[in-house]
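Chains shown are a subset, placed as in the full complex.
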Amino acid sequence: MPNVVIDGPKINDLEVKRQLIKEITDALEKAYKIPRNAYIIVIRENSPENVGVGGTLLTDRINQ
Amino acid sequence: MPNVVIDGPKINDLEVKRQLIKEITDALEKAYKIPRNAYIIVIRENSPENVGVGGTLLTDRINQ
Amino acid sequence: MPNVVIDGPKINDLEVKRQLIKEITDALEKAYKIPRNAYIIVIRENSPENVGVGGTLLTDRINQ
């Protein structure tokens, strides 16, 4: 701990994930002053069929 | 925000997801009085192999 | 299961929570066709100091 869970759309580029994990860990380290090894981040990739924003499925927003 | 995460079994019909998102957003809007666009809902679909109820895997309950 | 977690600001009126739980359970029941007793909903109430929207703490947005 600290643990972070990110819920977002799919990220296709591994390098983007790598960078995201690195930068969020940097930010956590500054805030919590706990050694770097303790931070765990989980990225969840969600299909647009499974996300609703403002009462509408993301898949319907995209297809409009 | 407000954000909602739903953990349930798979929903095969897109129209069911559409309706679920709409109705939960309606309920949230009444409760929080925050503009509709702010509500985010994530549906997680779980395999019966990955859910335990009462100490038994759902997949074992179904197959009994 | 299905389980729902709602992350929002504080709700001061118990009747509002009561109604929210009822209406979300109604929506879940229609979608999943699982008996009503199975649905569990957790409401999390978050302080504006602990929520960031668009890179800004909610407490700073409110005080602007």
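Note that the chains are named A, B and C in the order they appear, and that numbering of residues resets to 1 at the start of each chain.
One rule holds in what follows: contacts are C-beta pairs under 8 Å (C-beta built on N, C-alpha and C of every residue); 3 or more make two chains touch, one makes a residue touch a chain.
This one's a predicted model, so the numbers in the text were calculated from it and none came from an experiment.
Visitor: Beyond the 3 copies placed here, what is the full number of copies in the complex?
Guide: Every protein chain is the same sequence, and the full complex holds 6 of them.
Definition applied: only the chains that are shown with their structure count from here on.
Visitor: Can you work out the whole-Å distance between the CA centroids of subunit A and subunit C?
Guide: 21
Visitor: Cα centroid separation between subunit B and subunit C, in whole Å?
Guide: 13
Visitor: What residues in subunit C touch two or more of the other chains?
Guide: In subunit C, nothing touches at least two other chains.
Visitor: Provide the residue numbers of subunit A that touch subunit B in the complex, in ascending order.
Guide: The touching residues are 7, 46, 49-57, 59-60.
Visitor: Residues of subunit B touching subunit A in their complex?
Guide: Within the complex, subunit B contacts subunit A at residues 5, 14, 17-18, 21-22, 24-26, 36-45.
Visitor: Within the complex, which stretch of subunit B touches subunit C?
Guide: On the subunit B side, the touching residues are 1-9, 11, 16-17, 19-20, 23-24, 26-28, 30-32, 46, 51, 53, 58.
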